[in-house]
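A single protein chain has been omitted from the complex, and every remaining protein chain is retained in its original position.
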Amino acid sequence: MSPAPDASTHGDGSGTQVRHGGSPGRSRGRSRGGDRVMVPDADFTSYYGRPIVKAAPWEHDIAYYLFTGGVAAGSSLLAGGADLTDRPGLRRAGRIGSLVGLLLSIVALVHDLGKPSRFLNMLRVVKLTSPMSVGTWILSLHGPFAGLASAAELVGMLPTRWQRGPVRLLLRLGRPAGLVGAVTAPPVAAYTAVLLADTATPAWHAAHEELPFVFCGSAAAASGGWAMVTAPIAEAGPARTFAVGGAAVELVMAHRMETSMGLAAETLHTGTAGRWMRASKVLTATGAAGALLGGRSRVLSVVSGTALMAGSFCTRMGVYEAGMASARDPKYTVVPQRERVERGEQVRHQG
Amino acid sequence: MGPNSLFGPLDPASDAGYTDAPKRKGFFTDTSVCIGCKACEVACKEWNDVPENAFEMLGTSYDNSHSLNANQWRHVAFIEKPAAKPSAPSVDLGMPAVGAPVSDVPQDEKPDFQWLMSSDVCKHCTHAACLDVCPTGSLFRSEFGTVVVQDDICNGCGYCVAACPYGVIDRRRGPEGDPKVGIAQKCTLCYDRLTDGQRPACAAACPTESIQYGDVDELRERATARVELLHERGVMDARLYGNDPDDGVGGTGAMFLLLDEPEVYGLPPDPVVTTKDLPRMFTRAGMAGTALLIGAALSFVRRRP
Amino acid sequence: MAESRSLLPWPVLRQLTSGDLLGRGKAVRSRRTDEVEPRTSTADRVARSVCPYCAVGCGQKIFVKDEKIVQIEGDPDSPVNRGRLCPKGSASKNLVTSSLRETTIKYRRPHGTEWEDLDLTTAMEMVADRVVKSRRDAWQELDEKDRRVRRTMGIASLGGATLDNEENYLIKKLFTAMGAIQIENQARI
Partner (left out) sequence: MAEAHPVGFQWVVEAQNRGAKVIHVDPRFTRTSAVADKHVPIRVGSDIAFLGGIISYVLENGLDFRDYVVNYTNAATIVSDRFEDTDDLDGLFSGFDPDKRTYDPTSWQYDVEDEPGQQSAAQADDSEETQEQRDSAAGMQHEAHGMQVEGKPRRDETLQHPRCVYQVLRRHFARYTPEVVEQTCGVSQADFLEVCRAWTENSGRERTTALVYSVGWTQHSVGVQYIRTGAILQLLLGNMGRPGGGIMALRGHASIQGSTDIPTLFNILPGYLPMPNPDQHATLGDYVDSIRNPGSKGFWSKADAYTVSLLKAYWGEAATPDNDFCFDYLPKITGDHGTYRTVLDMIDGKVSGYFLLGQNPAVGSAHGRAQRLGMANLDWLVVRDLFEIESASFWKDAPEVATGEIVPEECATEVFLFPAASYAEKEGTFTQTQRMLQWREKAVDPPGDCRSELWFFYHLGRMVRERLADSTDDRDRPLLDLAWDYPVHDEGALGSEGAQAWGEPSAEAVLKEINGYDVATGRPLSSFVEMKADGSTAGGCWIYTGVFADGVNQANRRKSRHDQSFVAPEWGWAWPMNRRILYNRASADPDGKPWSERKAYVWWDEEQQQWVGDDVPDFEKTKPPSYRAPEGSDGIEAIEGIDPFIMQGDGKGALYVPQGLIDGPMPTHYEPVESPFRNPLYGQQANPTRMDYRRDDNPMNPAPPEEHSDVFPFVFTTSRLTEHHTAGGMSRYLEHLAELQPEMFVEVSPTLARERGLEHMGWCHVVTARSAVEGRVLVTERLRPLRVEGRTVHQVWMPYHWGGGGLVTGDSANDLFGITLDPNVLIQESKVGTCDVRPGRRPTGPALRELVADYGRRAGIGDQLPARIVTASADAQARSLAAAETSDDDQEGQ
């Protein structure tokens, strides 16, 4: 038989048609998944093994954005907190993290658009039923303030003789902008989970209960890690706590997510997604441990900070790949729905 | 905005703000008279200047169009359904003929071979996930209750592609130089023709009127009558698909009469619009966000000053 | 379009005012969407024709705009096809507007390996000369059994059955007058 039909939809630039020896009749047969999994092979029917729903056309830009968005959100929180608790070093690290995160996010989002020139059409409407529209407005709220705060930070780092005229106004706005940025940061970290979940992609949709927590935890871990790397050890205490808390939430909620996803959970353990997720667990766990124990040593802080960030990145990539894989194999769409129908529990509107 | 705005039976046009909208238009596709001629595929491409998909044989019976996508707004599925073999072990021989080999003496048993054909199209759902998630307002509900992409607005974010429970809409990747590359494309139920009272190109062309165009409520009656007639004639496999306003997408504007399970045709057996769970998702995200905020605050409070 | 177009420029405002709060329809329409018109109603003229593919004889309407064919679809008045077409009939516009269509004369000289170009009148002159010569060279006043036949065996023809009756008539009339008898058509193949 031909290799597992990791075929994406037709005409997909990189996609290959389904090349398996599609029998002329119905391709009732084993799910030709890659490696064996503990879930018993579900016997199901499909149309020559072709996908029923379509994988999102998003390249890896979106996975990167999930990560950079998380870092930006977490960092502006840390910056806000640091500003209030007079930790200039942590504040600076936070605000720079927020700025870098935001800039990378914007680049990733615009680059992934089919028609980048029409990016501003995102602001044409407010679609409450569209997490991406809601997210866009959240970003347009959070972005300027976080950006302003970061700008103030950068200006603050300039030699004092430059700090005259309007620039001084900017410095004064730094704090309030930072606080608004901090308050609007959590939605930035959480909305991306709703964006993925509010699709027909089996793995993402099935994870909608826990994914926000995983993403927020991941944001905290990543931004904490960033601060552990960039902020002075002395001031990085809260960052470490934030990171450890985030990592814990992420690991716990990721596990709960997998148990609640049903068949689609398979995609988190197999294939590329499986590799990413396993890496993320290892990195996040070690990073968190490092944050807990090595609070003192510079080297350990940098290492565990980096590990935490890497772990968060792997989580995002893993969730992205799992979604894609769950859309490409019709099994994940047909089997749960067919079982619902056979149990007589089709989704019907009651009364 | 009404009670069923996110899920449940609804008149989509009035829900979308039209005051004196015409009756909702749609398709009823009776696959029992479809002869797989693909006139619908060609008529659609000619009217909407949809470019070619690819020139490659797929070996899946007479379907070389693969599936609905940005370059294929109508897709005729072909399923060669071998005779129902009595309890033949469905051993995967690795050879093309899945199931027991055809007995060498064909005369003795009566193989009731079936060649199922069906022209698939966008469902123009009552609750259209693609329309709901579209962040630019490019996908909109027309006054006829159909779901249409506004080519001049779409920026190709691709969200609709992942949201569609039927895998209909797609972002156009090629061919080179096509003006619509990069934006989402799908059946518009010939919105331009409808504004002038004309029939969609595929319905006009369909030789056996397997594709019927008309008012959705009237089509639902016709569909019910047709499936009852077929049952009387002993075609017990006939069933309707998408005509129930209470189903997971609030009933579809394009409904079908199928002769086998939906997944045999590549259709989801129990599709649900993702918007149904959106309130729950936003609630959970709100909790997670709050937790994050609190977590951040706690991170600062507990530390020694 | 029954609904009048709102004056508010920004769809978000229209969402708030036009009862389409969720921005699902009336509020998000672009100007182009409001002004859309099908080609079939903006055409200059409609020619009533018949599909060139098989012999069922489906009626077709050909819409022309600025001397270009913009749409070909079934003729609903025809009792033969009642407005319907098959995949080939539906592809008629693709046939007549195909970029692969030849629009100039191509000429291959004896022993040549490439096409060369010819203009229409030169090509017609060359073919006329060859017809006259081949007709004379292979003229048979009497056949091998000395029966009077007055014909030429030098020219043959094979027509497709998509030729019009009028064309078939002139072709048969001219070749018969020339004495060319090896005149055949797809009707026999």
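All chains are identified by letter, namely A, B and C, in their written order; residue positions are counted from 1 within each chain.
The working rule: a residue touches a chain if its C-beta (ideal position, glycine included) is under 8 Å from a C-beta of that chain, and two chains touch if they have at least 3 such contacts.
None of these values were measured; they are calculated from a predicted model.
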item: Sites on chain B contacted by the missing partner chain, in the whole complex; value: 32-39, 41-42, 45-46, 51-57, 59, 61-62, 64-65, 80, 82, 95-97, 101-102, 104-107, 111, 113-117, 207-209
item: Sites on chain C contacted by the missing partner chain, in the whole complex; value: 47-59, 62, 64, 67-69, 72, 75, 77-82, 84-92, 94-96, 98, 100-115, 118-121, 123-132, 134, 137-139, 141, 143, 145, 147-189
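The definition used in the following text is that only the chains that are shown with their structure count from here on.
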item: Chain A and chain B, separation of their C-alpha mean positions in angstrom; value: 29
item: Whole-Å gap separating chain A and chain C, where each centre is the average of the chain's CA atoms; value: 56
item: Centre-of-Cα separation between chain C and chain B, whole angstrom; value: 35
item: Chain C residues counted as touching two or more neighbouring chains; value: 11, 21-24, 27-28
item: Multi-chain contact residues (two or more partners), chain B; value: 132, 137-138, 153
item: Touch list for chain A against partner chain C, complex; value: 124-129
item: Footprint of chain C on chain B - complex, ascending; value: 1, 5, 12-13, 15-22, 37-39, 41-43, 46-47, 131-132, 137-138, 140-143, 148, 150, 152-153, 190-193, 195-196, 198, 201, 204-207, 209
item: Interfacial residue positions of chain A with respect to chain B in the complex; value: 1, 9-13, 17-18, 21-30, 44-48, 50-58, 73-74, 77-78, 80-82, 84-85, 112-119, 121-122, 124-125, 127, 129-133, 136, 182-183, 185-187, 189-191, 193-195, 197-201, 204-205, 208-210, 212-213, 215-216, 219-220, 237-239, 241-242, 245-246, 249, 323, 327, 330, 333-334, 337-338, 340-341, 346-349
